[in-house]
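In what follows, a structure is listed as structure tokens, so that the remarks can point back to it.
Of the protein chains in this complex, all but one are displayed in their positions.
Coming up: chain A.
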Amino acid sequence: MQITKHANGLLSIYFTAGYPHLDSTIEIAKALEIAGADFLEIGFPYSDPVADGPTIQHSSEVALKNGMSLKVLFEQLKDLRKHVQIPVYLMGYVNPVLQFGVEAFCKACKEVGVNGTIIPDLPMYEYEELYQHMFEENGISNIFLVTPQTSESRIRKIDNLSTSFIYLLSSNATTGKQLDIQDQASSYFQRIKDMKLENPIIIGFGIHDKETFTKATNFANGAIVGTAFVKLLAEENYLSRIPEFIKSIKG
């Protein structure tokens, strides 16, 4: 499945690899696909995640204590495509990728069947100058973020550089902030929609229930739920509760 400009109502779920247990990554991904998630972001943990709020930061701390690393994650994802067919993106910070080696990282993504990456603190100019060819040679899309403060010219540039989707942040905030479902977000979403970009738009940050999901997908091709799902993973029997969670958002 590809995320296309014509798709609508797509639901993506973010969760942190190695949380709540070191080996929970694949079982959560499988359960999410079965329950109806359309694609996934699997976070690889970092010790200093400045763009994250307390919930996802905590999940990263636990995952690191559990022994998660990029090396372990790629080992776990070796059989990913035997179990999971929907698109999968890896999301994390640049320093673990630099230490793993950017080229080795792209190759490992290709080998396990990951579709793309979201690395919020990898600067666009550095991506273009040093790494773009490594991503392209391995068929890995690198996803860029757009915020309410991103200028139109920069959004156009991001659209040119993107090969999968554009990650539209619902507000300028760390993860876990509630979506402003009053009209402030609407005018921004409408402004982006009116730009008629080449790539599909997926909205993230602050999407946590049916109301916020519906609002976001009125303007975009899909939306990402992160913090609300990571909270569910802290509860007992989280696997069996995943279908109900997906239903509560998608209907």
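The rule is simple: contacts are C-beta pairs under 8 Å (C-beta built on N, C-alpha and C of every residue); 3 or more make two chains touch, one makes a residue touch a chain; residues count from 1.
Definition applied: contacts and distances are computed from a predicted model.
Q: Pick from "2-oxoisovalerate dehydrogenase", "Tryptophan synthase beta chain", "ChsH2 rubredoxin-like zinc ribbon domain-containing protein" or "phosphoenolpyruvate--glycerone phosphotransferase" the UniProt protein name of the chain that isn't shown here.
A: According to UniProt, the chain not displayed is called "Tryptophan synthase beta chain".
Q: Can you tell me which of A:Ile26, A:Leu122, A:Ile224 or A:Ile242 touches the chain that was removed from the display?
A: A:Leu122
Q: Touching the hidden chain in the complete assembly: which of A:Lys71, A:Arg156 or A:Lys210 does that?
A: A:Lys71
Q: Given that one chain is not shown, which residue among A:Leu11, A:Leu80, A:Val114 or A:Leu169 touches it?
A: Final answer for the missing-chain contact: A:Leu169.
Q: Against the chain that's been left off, what residues of chain A make contact? List them.
A: Touching the missing chain: residues 46-51, 53, 57, 61, 64, 69-71, 93-100, 120-123, 125-126, 144-147, 149-151, 154, 169, 172-174, 177.
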